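Just one protein chain is left out here, and the rest sit where they should.
== chain A ==
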C-alpha cells in the first residue's frame, strides 16, 4: 500500500533533516521573500502598479522594466543574499564564533581584490571569468588560513578568526592602494560595486551567479551533518568521528565558492553573513542543514528588502544596497541581541 507523504516528510526523505517547525519557518521566510520580490517589481522609475502587475496589463515599457530589469535584479539579490548568509552560518559553526562571516575572515576581501585586479589589469577580460578569478582569490585566502591553522586542533577556531581578521586588514589596504592607482573612471565605476550594488544585475548576472551557486549545493548538503557535529565543539565532533581537517576544507571551499560568486555580482554585502544566521536563529534555533536553509532564506529576504528600500528612496539618491542593508539590518540585529539579553537569566 502506498502512503501519501506530507511536505515535512518529503523533505526528510530528501534528507534535508528539517523538523516540522523548521519547515514552517522556512515556508514563512520563503513567502516573505516572495512578497518582497513582488513589491520590488513595482519599485523603480517606471510606474508599475500592483494591480497592473497581477492583472498582466503592462505596456511595453513596464514589461521591459519588470521582466528585463527588476525580476532578474530581485532574483540575483535573493540568490546572492542567500549565498552570503549560508556562508556566514557555515563559518559560525566552523569557528564556533557568533560573529564569523566571510568578510571578517578575509575570504570576501580576497575575492574582491582578485576581481578588482582582474578588472584593472585585464580590462578586456570577459565578465564571465570574474567569478573564477574571485574564487581563486578567496581560495588563496582560505588555503593560507588552512595552512596556518591546520596543524593543531586546540584553539584553531579562534586562530582562524584572528588570522582571518589580519588577512582581511592587509587585503583591504591593498584594495585601497589599487583603487588609488587605478584609472579614476574605473575607480568611480567600481565604487558603487564596492558599496554593494544590484544596479547591473540583469539575466546574464543571474545566470552567472546561479551557475556558481548551484554546483555548491552538494557541498552544502554534505556539510550539513558536519556542521551539526561542529556545533557540539571540535573535541566532541572529533570524538564522534568527524575529520576536522576534511570538514574545515569542505566548509571553506563551499564558503569561498558562494562568497566569490556573490561578491562578483553584488560587491560585498557587509554584515549580512553575521546578521542573517542570527535572525534565523532568533526565529527558530536550528542546526545542520535546517540552519543553512533558514539562514539562506533570511539572507535572501534581507537583500530583497534592502533593494526595495534603495529603489523606493528614488533613483536620484541612489543609496547603495550595502548601506540599505545596514540601515535595515543593524537595528533589527540590535533588537534581537537585546531581546536575547532580556530572556537570558542574570
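The rule is short, and it goes like this: contacts are C-beta pairs under 8 Å (C-beta built on N, C-alpha and C of every residue); 3 or more make two chains touch, one makes a residue touch a chain; residues count from 1.
The rule is short, and it goes like this: contacts and distances are computed from a predicted model.
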According to its UniProt record, what is the protein name of the omitted chain, chosen from "ABC transporter substrate-binding protein", "Sodium:solute symporter family protein", "Pyruvate dehydrogenase E1 component subunit alpha" or "Beta-ketoacyl-[acyl-carrier-protein] synthase family protein"? "ABC transporter substrate-binding protein"
Check the options A:33, A:182 or A:242 and report the residue that touches the missing chain. A:182
Decide which residue listed in A:32, A:53, A:99 or A:120 touches the omitted chain of the complex. A:120
Can you tell me which of A:93, A:109, A:135 or A:197 touches the chain that was removed from the display? A:197
Tell me, which residues in chain A touch the chain that this view leaves out? 44-46, 61, 64-65, 68-69, 120-121, 123-124, 127, 178, 180-186, 188-193, 195, 197, 199-200, 202, 204, 315-318, 320
